[in-house]
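Excluded from the complex is one protein chain; the other protein chains are retained at their positions.
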Amino acid sequence: MDVKGQESLPASPGEAWDLLNDPAVLAACIPGCKALHPEGKGAYRMELEIGIAAVKGRYQGHVEIRDPLAPTAYTLHIEAQGAQGFLAADIPIRLEGRGEGTVLTYDGTAEVGGLIAGVGQRMIAGVARIITRQFFDALARQIAARPAST
Amino acid sequence: MKPAPFAYAAPASFAEAQRLLAEAGGDAKVLAGGQSLVPLLNMRLARPDLIVDINRIEGAATITEDGGRVRIEALARHHMAESSPLVTSKVPLLAEAVAQIGHVDIRNRGTLVGSVAHADPVAEIPAVMTALNGEVEVLGSQGSRLVPASEFFVTYLTTALAPDEVATAILLPALPPMTGTAFVEFARRHGDFAIVGVACQISLHPDGGIREARIALAGVSDTPFRARGAEVELVSRGLGAVPEAVAAVREEIDPESDIHAPADYRRHLAGVLAKRAIHVAARRARGEAA
Partner (left out) sequence: MRAAGDAGVSVSALVNGRPRTFAVEARTSLADALRDALELKGTHLGCEQGVCGACTVLLDGRPVRSCLMLAVQADGHEVTTVEGLARSGGELSRLQESFWDNHGFQCGFCTPGILLAATALLADNPHPGEEDVRAALSGNLCRCTGYEDIVRAVLAATKE
């Protein structure tokens, strides 16, 4: 499925870049992230517990920041597997300064497979939107919590 | 496909059920009809530590009239509503919707309150609750409260129920005079989940103008969708504005694509079904056979 959209972030591109590459920020923003361990440059091993209402599952996987061009562009690569299914996503991300903030544009694809995708077909795209929204709401909270820069 | 192990309790009262839910701290699920929950358990998509089976609670299956509203308790099965003279006469929209749920087997066990608590956005009863702005009676640690449908459905499979709360009844307004209803849905096979469903109620002025229109759609959003733009078209301009109402439905909704149907198809289908539902409801409001 497509994973695309645009967000306005109240931070400069440089600040946004630093946040999106900070594993502590990623761990706080990725919904259901239970653990994020560095595995080399820009790569992390990840444990997730994620779902909707009673339908929750544990997944193990990787997050990678690929093809970084600081502070403008990179591709977010996510892979995760669990008993309920698997996910693979490649999401190119662009950051553009606009006024005092940054416009973040993402335009990529995600594949969900296994039991959760078969049984949950009717809801997968919608739930993916919800999870993406949760990520950006958490990111906005991270930005708001930063001490004011000089 | 067998469920993961769980502890099991069959309380004798809703108060006890609520207490068990509170003690489980979010790791318990209520079992009523089981037609939605047990498949999730069987596939291990849900793995609660505790199942609280409310089927042993006595006297909790009634369908009664309560001050202009029909009250349906937690253990009333779909087939009971289908054949209830009270539901057929006072909430015909619900009777017509329930008859279209799944198959006979499902209707023999599934409960109306359970369908509402499960909150599948494609389900029939949540759409009826949304169209009529019914209420859900919820028992929590602070006692009992009524939640209107407009606040009850939050997103996919998610409601205003806290983990320690149990839905004990639903209440729906009785049919006003000069009013007709229609529930239409489309699925590829008889008994499949609907691709789109429309719940519609039209009330007329004595002169034939539209006094009130209520239209809710299943399957076009993460909750039932109230097509308020379409309703406004009908009330302000009457039945001549059905094309505008249909256009409004298509304009307002933002359906997802999935393997069952692309978004454009759902959008188109929503308009087609809305048009049918509006016409049938209006004919019934005039007392004509539809």
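A and B are the chain letters, set down in written order, and residue numbers restart from 1 in every chain.
The rule we apply is simple: a residue touches a chain if its C-beta (ideal position, glycine included) is under 8 Å from a C-beta of that chain, and two chains touch if they have at least 3 such contacts.
All values reported here derive from a predicted model rather than from experimental measurement.
K.L.:
Which of the visible chains would the unseen chain be in contact with across the whole complex?
P.N.:
It touches the following shown chains in the full complex: B.
K.L.:
Among the options B:Glu16, B:Asp53 or B:Glu244, which residue touches the chain absent from this view?
P.N.:
B:Asp53
K.L.:
Write the list of subunit B residues that the hidden chain touches.
P.N.:
So the residues of subunit B touching the missing chain come out as 1-8, 10, 23-25, 27-28, 31, 34-35, 38-39, 41-43, 49-51, 53, 55, 79, 102-106, 108-109, 190-191.
Methods note: only the chains that are shown with their structure count from here on.
K.L.:
For subunit A and subunit B, what's the span in angstrom between their mean Cα positions?
P.N.:
It comes to 34 Å between the two C-alpha centres.
K.L.:
Quick one: in the complex, what on subunit A touches subunit B?
P.N.:
1, 52-57, 83-84, 115-116, 119-127, 129-130
K.L.:
Quick one: which bits of subunit B touch subunit A in the complex? Just the residue numbers, please.
P.N.:
Residues 29, 37, 39-40, 43-48, 119, 121-122, 155-158, 193, 219, 222, 256-260 of subunit B touch subunit A in their complex.
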